[in-house]
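There's a structure below that I have some questions on.
Left out: one protein chain. Kept in place: all the others.
Take a look at subunit A:
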Amino acid sequence: MRFRTKVLAPVARRLASALAVMTGAAAIAFAALQLVPGDPVQILLGQNNTASPEVRAQIRARFGLDESVPLQFLHYLDHLVHGDLGQSYQLQQPVSGLISAQLRPTAQLMAGAMTVAVVLAVSSALLTAGRRPVLRAAAGFCELVAVSAPSYWVGIVLLTVFSFQLHVFPVAGDQDFASLVLPSITLGLPIAGLLAQVLREAMEAALGQPFVLTARARGVGQTGVRLKHALRHAAIPLVTLTGWLAGSLLGGAVLVENIFGRPGIGALTLQAATNKDMPVVIALVLVSALFFVLISTVVDLLYLLIDPRLRTG
């Protein structure tokens, strides 16, 4: 009984709001499909095709374009629920197949970027939180640059230095681990900057807490206090932020995959946007929304389990 009201109710609430956001995203996607300039049949046929009215009517019927708009939306939702994301105008293939074929390189890139971001942010915060002002100012400046520099430009600079001049890493492609290094750094750097800023602030707040003094009094060393006590305390906002930023990775992947000539979801997105292949663009927007909603819901639910104070909310 207690379990049901304390845990199940908030869990149900989070799931319901996640579902509401996804329905909203689908509605925006559908509206966007309606807003594309031009006749969808003409887009399907190609610009120069002059098909007879009978053929056009057939296409209209096949894609359900002859139904009323609300009915089309319901059909659209039904297709989405069954994993059918529609048909690419340009490539004449199911969008879901196109996306799943590109998942692996992008997933690798995102994992690499998150690793870079977390390692850089945690080490920067551990080394500089509560230290001398000069050190903190230097780290603060680096973080500011990391957050402010456009990621496509960071990629270009890294390519220029490490690929064109030093020939350490390959210029393009995704054959091996070496080709993953520069893209991961490029995608992870702005996230590292943001995480480091937040983490250091949280660490400094934690280092001023009485429990740190207690730990020091018990004989725990300066490094031990930072690693075992302050970092654990400061990691809570980090988890929220990491979840939130993971959603934005897909946007960054568009740029990074473009600069480094990698295949993946981002490259697919750009190709679709450039060719005005609306079903693909829409599907990718929906997939990224789903990705974001999943991560933030899981993070929220994790908090419910970790932090009992939130269960009454």
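The rule we apply is simple: a residue touches a chain if its C-beta (ideal position, glycine included) is under 8 Å from a C-beta of that chain, and two chains touch if they have at least 3 such contacts; residues count from 1.
We take it that contacts and distances are computed from a predicted model.
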item: Chain left out of the displayed complex - its UniProt protein name, from "ABC transporter permease", "NitT/TauT family transport system substrate-binding protein", "Nitrogenase molybdenum-iron protein beta chain" or "Pyruvate formate lyase activating enzyme"; value: "ABC transporter permease"
item: Touching residue (missing chain; options A:Leu91, A:Leu126, A:Ala149 or A:Val181); value: A:Ala149
item: Residue ranges of subunit A at the interface with the undisplayed chain; value: 17, 20-21, 24-25, 28, 32, 35-37, 144-145, 147-154, 156-157, 159-160, 164-165, 171, 247-252, 254-255, 258, 269-270, 273-274, 276, 278, 281-282, 284-285, 288-289, 292-293, 296
